[in-house]
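With one protein chain held back, the other chains of the complex are shown just where they sit.
Labels for the chains are A, B and C, by order of writing; each one numbers its residues from 1.
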Amino acid sequence: MRISVQEAVFDPGAELSGFGAGRADVGGVVSFTGLVRDDTGTLEALEIEHYPGMTERAITAMVEEAISRWELADALVIHRYGRLDVGAPIMMVATAARHRVAAFEAAEFLMDYLKSRAPFWKKEVTRAGESWVAAKDADEEALKRW
Amino acid sequence: MRISVQEAVFDPGAELSGFGAGRADVGGVVSFTGLVRDDTGTLEALEIEHYPGMTERAITAMVEEAISRWELADALVIHRYGRLDVGAPIMMVATAARHRVAAFEAAEFLMDYLKSRAPFWKKEVTRAGESWVAAKDADEEALKRW
Amino acid sequence: MVDLLYFAWLRERVGVARESVETSAVSVADLVEELKARDPRYAAAFADTSVVRVALDQDLADFSAPLAGVKEIAFFPPMTGG
Partner (left out) sequence: MVDLLYFAWLRERVGVARESVETSAVSVADLVEELKARDPRYAAAFADTSVVRVALDQDLADFSAPLAGVKEIAFFPPMTGG
């Protein structure tokens, strides 16, 4: 497994290259990449704050749970902080498993937990000002399926 | 959208690079890569036969349905045929959407349909002989959720 | 004349990938009966039609589907893509 909490931009394609590949026990690899979206055409940047120390600790616990629950061959989580441009990658999850259903479920589990249980906070910076992104009830609800 | 039915090996990472990136209306990209798995340690190769013409037609219909149903910004399907080595990529799906749930659902929908409604047939080649892979009831069942 | 295509183990049992036949069968099911009566290879291929799928002009169809106007009929086992 690999976990990286970083300020630097990354290339999801380069990260996926070789992930879970060339081994006889992996039948499926799933990846999710989150990107900075601008719904209103006014977003200048997304600023992400996090809790150094707790972030890595919380993500490690989630990934370890996913690996044991879905018997993953490998798992990857990259999450950025700092100032991010529109269209840039925010974070990425990848899972490798014997079967596709396990790889999909584990990736969705990690996404749901990263959304609501990893200590990141997003702030939208627009020409009109800055505002903290509110957590959605639906994201908290999503945890109940696991 | 891009659909490729091809004999040549491909690099899932290179295919993911740039997919759905650099646009303001995409918040999530999901990819699935299927790889040749060897459960018994005796597999020499996987041979995939397909129905040229119908294959492209069937996949195009699935992708068009996924794009309209989940309002995808983009979709990609690559599927190989011919003789494939253990550990090699068989196929790949990628979806780009505003929200993560749509990207995940569309990718799973495409996978479920590719499994049971795209005209591909897999044969396992082992030292002991060759055998056609049987379709699983679970794969047919999986279509019912859509 | 209509083109018949066979894939995977159906192709292996029939012994050809493609053939053109003259038929007056009105449905897929009729055509299958015609073929089975013609040669043991077809009887073997179509012994259990619950594991045979059919496409008419490259669209999946039922065995009850009519053949009028159809140019290409493909028979194959349940698909195993992905």
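Note that in this section a residue touches a chain if its C-beta (ideal position, glycine included) is under 8 Å from a C-beta of that chain, and two chains touch if they have at least 3 such contacts.
Being a predicted model, the structure only gives us computed values, none of them experimental.
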If the full complex is used, which shown chains touch the chain that is missing here? A
Of the residues listed, A:R23, A:R83, A:H99 or A:K122, which one is in contact with the missing chain? A:K122
If the hidden chain were put back, which residues of subunit A would touch it? 34, 49-51, 53-54, 57-58, 79, 90-91, 111, 114-123, 132-135, 140
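Please note the rule applied: only the chains that are shown with their structure count from here on.
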Chain whose average C-alpha position is farthest from subunit B's own: C
Centroid of subunit A to centroid of subunit B, CA atoms only: how many Å? 23
Per the C-alpha centroid definition, the whole-Å distance linking subunit A and subunit C comes out as 48
Subunit B to subunit C: how many Å between their CA centres? 26
Which residue numbers or ranges of subunit A touch two or more of the other chains? 100
Which residues does subunit C have that touch at least 2 chains other than itself? 82
